[in-house]
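Let me begin by presenting the structure, written as structure tokens, before commenting on it.
Yeah, one chain of the complex is gone here, protein chain that is, but the others are all in their spots.
Entry: chain A
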């Protein structure tokens, strides 16, 4: 009974102990989350005490079964030193690599101190990973240590321990260790920030594991590299924090750490850098075509105001301000509608004077749907398995080109498009190997020529992508073949260009061709002529002329279907077919130019192109220049058909022969030229040039006692060419060769009236002395006007003659009242009979529109005086004649006499003072003579008579209108206009003096002037003139006889008009 009660009590106590143990264990678990232990200092700790049945056995006697003890877990923080207690410790080795658990009995510690020999306590530990089922078992005396691999994962490990002593055993309850609690928490990740539409910066982060036990966070941030000064913010229970007082333009570094339930602080997170300048909300937008999109921009720079925001679309177009909205001082919003699918950007800038300051951030708008990328493809050269595709895209978009190969025909693919889109197999897609970036082309390789390829673009954003319309391309349809090869091209004598070529081998389909050709001659005017399409690989082209080399090129493309033209083939120069060598060499002339800098003389040969219409069987393909200098060897240059040939002349006798050549030989009849430095012989006696509006007529005569030249060359500068553009004299010089028997030549082409013509007599052994002429021509319209005026003058003059007396009355009525003239003050005109009374002194003369009457015709005397013919003098005359056609007597004279609109003046190339005498109005011909005195007489007589006739004619005809007079005005204004230049011209001066001499021949005052102005020689001429003057001017051509007495009487009345200041203003 006692034993029974004792057993019952023991069982109750055991149950009680177990209950207490279990309840304590549960309590411990609930606190420490470690069944049977506590987590402390990154370790799991437990105290296991066991009651071994050793004592019972002694008390209760021998038992039939081995005794089993009881173990319980105690509060590890309050160690109870018992011989059968174990300290259990678990910790992590490495970063979640191994879990190590160690169980150590208190007996071991006591034994170490007491050094007594006692039976050993055997500890056996079993460790089992719940997730991986990895197990480890270890045993030892008084202590045991187990290690279990975790494979880098957090897990829960079950732990059981049994102890044995003296063949008695005690088994621990199952203990669990969560490895997650044995380490520090991981630092937060995914640090980022948002900006609200109000401009507030919200900083956010994430825990490593969703079921994290993190409860507290710390955020620290610093700017620039000064990491010594941290700003720390504490946050409890949430993973975000607003960060205020951040400055713009500063690069911040932010770190976060968290604290777990067990008060473990994590390490600081990876630093997150950010700079606040302009934030877009949202930074990426996916929309549909036609929908409104609103994007806000936050200016973190406090000096930027939202009211000065400027929104740009794709950096190119300023969005109208009506679409802006100011949210607050720092936030601006814009609303846009994108109509087309594709990719666009929005930038919010700040107005800064005239410019818009922007930062590098921009918002991206992806408009869903398919955009038109205008993809075009063609094969690369002859490599038909390589295709190059190009497309258009926004410069802001980063695109990817994708393609997929189909085995069907392209026509059928589009029909399958709807179903294919849904089941687009990504494994069949290929991306452009050269990538995207800002490329606008991609080269696809290893293509099948006859497959169909679907090609499209994609623009990928953070939350999706937009794509372009696909194109379906069969490379066979977009092949750009290689160029054909021209095999042969021949210019045949029958004015045919025969060309044959060879097509490229691939692709194998039928080809069509185009041929283009251009003549090699006259390259400045290169115009290709294109012939095609041609179906055969040969062609014969009819030409306008033979003997011409052509540059020929050919290209090809597919005959049926689409495709591209190949590039033009390499140029092939046609061969000119010849049967024999050319017969004649070309005609040529030379230009001799001194180079003062290098002290050399350059000679340029100007080659006249050979006449191609000659023998088509002996075409000229090039030239041979054969030089022979005196005492030196002969050398030659072979060229193509050039227009110019330049060489240096050493001022020695130098003969150049120019020969034509072709493949069969050189010409036998050639022209040569001999350059000589010695004085040239003079053979030309006279050279005159007459021109009208379209033609120039040249004529010359030779001295009789000289040999006849081989030919003549007439040379002049082409004023039609711009000296600025055609700098070379060789480009502007024109020349023509005339046969030796000719003595005149007409040149009908565009002349400007101021060309200088030079006549070169050419002998076998060199050139003769050239003769130059400068042609001048007035404006034809002016001549016509003068002709009309002259005609009207004649009519008026005749009318005046017929009604002399009535006209006089009429004239005096029209004349202004002389009483109002200053010079007439105090005069009684009714008492004035003579000129002396009317004009007491010459200074009082004024301009009055008085009319000549018939009996008071002016008197003009012409003095012909030999004087040096100077080039400047001639030029002045040219100017005068050319520019003042209505003033010039000479012009009118020409019109009246010969209807020739051009007046020409002549000078020899080497004029001498003795060889020519010239009137100031001389225009026609200058004769060169070896007998100057004789020539002078001839000139005098010719000029004087000629001019006299002219003057007499026009003095009368133009007398009606002094302002348009061609008679006395010609004397006055002619002299006046060229006054400066004529200061040295004694002839004009003589005429002027003579004129006044005639007027005042009875007055002594005027004689004083004459003494000043005249030389003795001129006086002699005046004397001669006096003789001429005795003859009335009109007498020369007008049959109307005028009594000299009448003249002398009437002159006092009208003569002052010749000296009026209005006609010849000072």
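Definition applied: contacts are C-beta pairs under 8 Å (C-beta built on N, C-alpha and C of every residue); 3 or more make two chains touch, one makes a residue touch a chain; residues count from 1.
Operating definition for what follows: contacts and distances are computed from a predicted model.
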Review point. Can you pick, from "EF-hand domain-containing protein", "Leptin", "Translocase of chloroplast" or "Golgin A7 family, member Ba", the UniProt protein name of the chain not displayed?
Key: "Leptin"
Revision key, fill the gap. Cross-chain touch to the chain not pictured, restricted to A:209, A:247, A:288 or A:316, is A:316
Review point. Of the listed residues A:275, A:601 or A:754, which contacts the missing chain in the full complex?
Key: A:275
**Study point:** Residue touching the undisplayed chain, where the options are A:286, A:396 or A:469
**Key:** A:396
Practice item. Identify the residue among A:41, A:245, A:339 or A:354 that touches the chain left out of the display. Key: A:354
Practice item. For the chain that got dropped from the picture, name the residues of chain A it touches. Key: 225, 249, 251, 273-275, 277, 283, 312, 315-318, 345, 347, 349, 352, 354-362, 364, 395-396, 398, 435-439, 462
